[in-house]
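A protein chain is absent from this complex, but the other protein chains hold their places.
The block that comes next holds chain A.
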Amino acid sequence: MGKLNLGQGSGGRLTSELIGKFKAQFDDVNVQRDLEDCTMISPEWAVTIDGFTVSPMDFPGGNIGKLAICGGTNDLAVRGIEPKFVTLSVIAEEGLNEEELLRYGRSAASVCHELEVKLAAGDTKVVPRGTVDGLFLTVASMGQPLAKPLGMERIKPGDRLAVTTSIGRHGATIGSIRFDLNVEGLSSDCAPLWPLVKPLAVLPGVRAMRDCTRGGLGTTLCEWAEGTGLGIEVDESSIPIDEGVSSVCDILGFDPLHLACEGCALIAYSPDDEDRIIEILRSHPSGIQATSIGTVVEGHPSMVGMKTEAGGMRVVDMPVGELLPRIC
């Protein structure tokens, strides 16, 4: 047990292990027993919390303010919970431009308006230069279920899987800025998911949803396979990946499956409902790239396999450590 490293915050296997160890300290008082994105604290109310730090704070497709409310409420949306309230903690670095802070606030408020979500509480701190990187936002979100909350315990063999949009756009956008790659047309998928998935929350055939944030689609698939003990098979050629994301991955040596998304959900559902679900998703502007990508199977328990475009088969695993650009 040594000092923390960035790999432990990058959303893959190391993050899971760190969270597991930290959660163990709360064993006696923890009501969140499963590994879902939010927790039902009563039959009527669900809650979740998320911290946001991103460099740069402005990026094509959004900024840290928009990201915070989208990310905070998306964790509710994917369990079929309608977001109602958020609380917002602001920790700003001395020297940050006040107008810049207010601009992020306006972006956050604009998403609240769109979702008809109210700000229930807030806290603002300014800390000495160097103690935070610009601005940290922490959002706790509360909401109410429209039907029985979705969750991975409902997933069955034979269920189909879909993604709501093309994958990896947020991670590729941030990576391209950090490494000075000018990729035309590339922007983050940062968006609130509730308006897109609300019609699905009440469909009995929908089993589970997850937003594929840190660690990307690959990690989310692995969490479902490992969490349910079932196997998962996906077809590479059906997974939507924008050209800009592919370019960034080619240059940096990243796997698009492991790049973060901020407005993309993975959905598991009964095969009988496939046409209807894809149609509902595609009828919303955030879901026009929605497509089915694979199936839950009984074989190879707890493992995710991918049929590659070349016709081969390979294992998909969680990334380990910080994603770093390759050397050659």
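Here is the rule we go by: a contact is a pair of C-beta atoms (placed from the backbone, for glycine too) under 8 Å apart; a residue touches a chain by one contact, two chains touch by 3 or more; residues count from 1.
To be clear about the criterion, contacts and distances are computed from a predicted model.
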item: Absent chain [UniProt protein name; select from "Hydrogenase formation protein HypD", "Cytochrome c oxidase subunit 1", "Rod shape-determining protein MreD" or "ABC transporter substrate-binding protein"]; value: "Hydrogenase formation protein HypD"
item: Full-complex contact with the absent chain, from A:Arg154, A:Lys198 or A:His300; value: A:His300
item: Touch with the omitted chain, as defined above, among A:Gly2, A:Pro128 or A:Pro285; value: A:Gly2
item: Option from A:Leu252, A:Ala268 or A:Ala290 whose C-beta touches the chain left out; value: A:Leu252
item: For chain A, the residues touching the chain missing from this view; value: 2-7, 13-14, 17, 179-181, 231, 233, 251-253, 255, 295, 297, 299-300, 303, 305-315, 317, 320-322, 324-328
